[in-house]
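The structure appears below as structure tokens.
Left out: one protein chain. Kept in place: all the others.
Up next, chain A:
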Amino acid sequence: METYQPLRLGLLPLPTTVSSPTHNPDPNPILDPLSLPDPDLVLDLDPLISDEEPVDHFDWLPDPVLLLILNRIGDVKSLGRCSLISRRFRSLIPLVDQVYVRVDCVIRDDAATASTSANQTRTRGTGIFSHITRAFHSISHFLTPSRKILSTFQSSPSNSDISHHSPDEVLRNFKELRHLQIVLPDGELGLDDGVLLKWKAGFGSTLETCVILGASSVLTKPENPNPSSCNKTGEEETINNAILKLRIIWTISALIAASSRHYLLEKIVSGHETLERLELSDKDGQGVLTMDKGQLEGFRASPISASCGALRTVVPALSVKLWYAPMLDLPGGMRLEGATLVAIRPSGSEDLAGDWVLDAFDEPYQSAVRMLMARRNYRIEMNSF
């Protein structure tokens, strides 16, 4: 939130007189200066008052104050309704610099395209990828359109009358956007009950950082409080093949979801040069894609490379660091089983365990990250896909 800067509108420190120079001399002043002792300070709270009929209740508020109020609204639909209040509102709303957009529905590509993308990966993939192609196919169905949403959408009776607006269309009205937050109706990853998977990715023109926190099950109130302390064998600490495979699938699913979101943003980023911060999250709280000022500039400077045939951007070759704990008891009483933390940066980056990993998630997940980072880790290199 911006720091408050007093505008000091209409502040007229006049020691002895009441009438202010900005006013037309009023034949019948409300206050008779002679009847009052010398005032120290005259606050004329209404320097702009005119004889015209007021248009709305906001007539007396100066533009900068009204803009401050509008900036707090954020929600684009509410702003749209506000633009109906008066011409003044309408002229001010394009100057709002903090906007929040809730997307009602995302239509993703059809299944055919998704499988093309899977094939693409299979032919290109080496090493780790070739082992998990089958698993990868099952991921691709996460990324096909959510039938439920589509069908409710299509069965809507007035469907043909509804004009659909994409966020970039709607945001075109805003010329001074600095902070933009977009929320998708749901997370892309179809997860089984109890599975926790959260990701946070920073993008420029391509993936720059990604942190993933996963757990095969989450218990809010474990029955026996602390079994891990009496049961610390080295055997349990090591990660076996099946466990590792599942972690890799999580990682790739999250990366695909992130790069698909990245792909959606091109028009918005190129259309709003004033943007300083962008956040694309979902209602389920699965993933957050962020871009800061420098990253947005990078995105504008070098055009994104779309992954051939897939509706996402190419994920570069990556260095991956993975932490694993069979069981993790968090301070708030939550227990994660098969807890996994993954930190990802493009190959060649050294810092794979900095503050950007620690600060990726809010509590209680931040504690989980901290606890996991104290454990042994595994390094993996991934090819671009």
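Following the convention adopted for this analysis, a contact is a pair of C-beta atoms (placed from the backbone, for glycine too) under 8 Å apart; a residue touches a chain by one contact, two chains touch by 3 or more; residues count from 1.
Here, contacts and distances are computed from a predicted model.
Colleague: Of the candidate names "Exosome complex component RRP45", "Ribosomal RNA-processing protein 42", "Translocation protein SEC72" or "SKP1-like protein", which one corresponds to the UniProt protein name of the undepicted chain?
Modeller: Spelling it out: the chain absent from the display is recorded in UniProt as "SKP1-like protein".
Colleague: Out of A:C105, A:L358 or A:M373, point to the residue that touches the absent chain in the complete complex.
Modeller: A:C105
Colleague: From the listed residues A:F58, A:W356 or A:Y378, report the one that touches the chain absent from this view.
Modeller: Considering all chains, including the one not shown, the answer is A:F58.
Colleague: Even though one chain is hidden, which residues of chain A still touch it in the full complex?
Modeller: Counting over the whole complex, chain A touches the hidden chain at residues 4, 6-11, 13, 18, 30-31, 36-46, 49, 53-58, 60-61, 65, 68-70, 72-87, 90, 93, 101-109, 113, 153, 162-167, 170, 173, 184, 260, 263-264, 306, 311.
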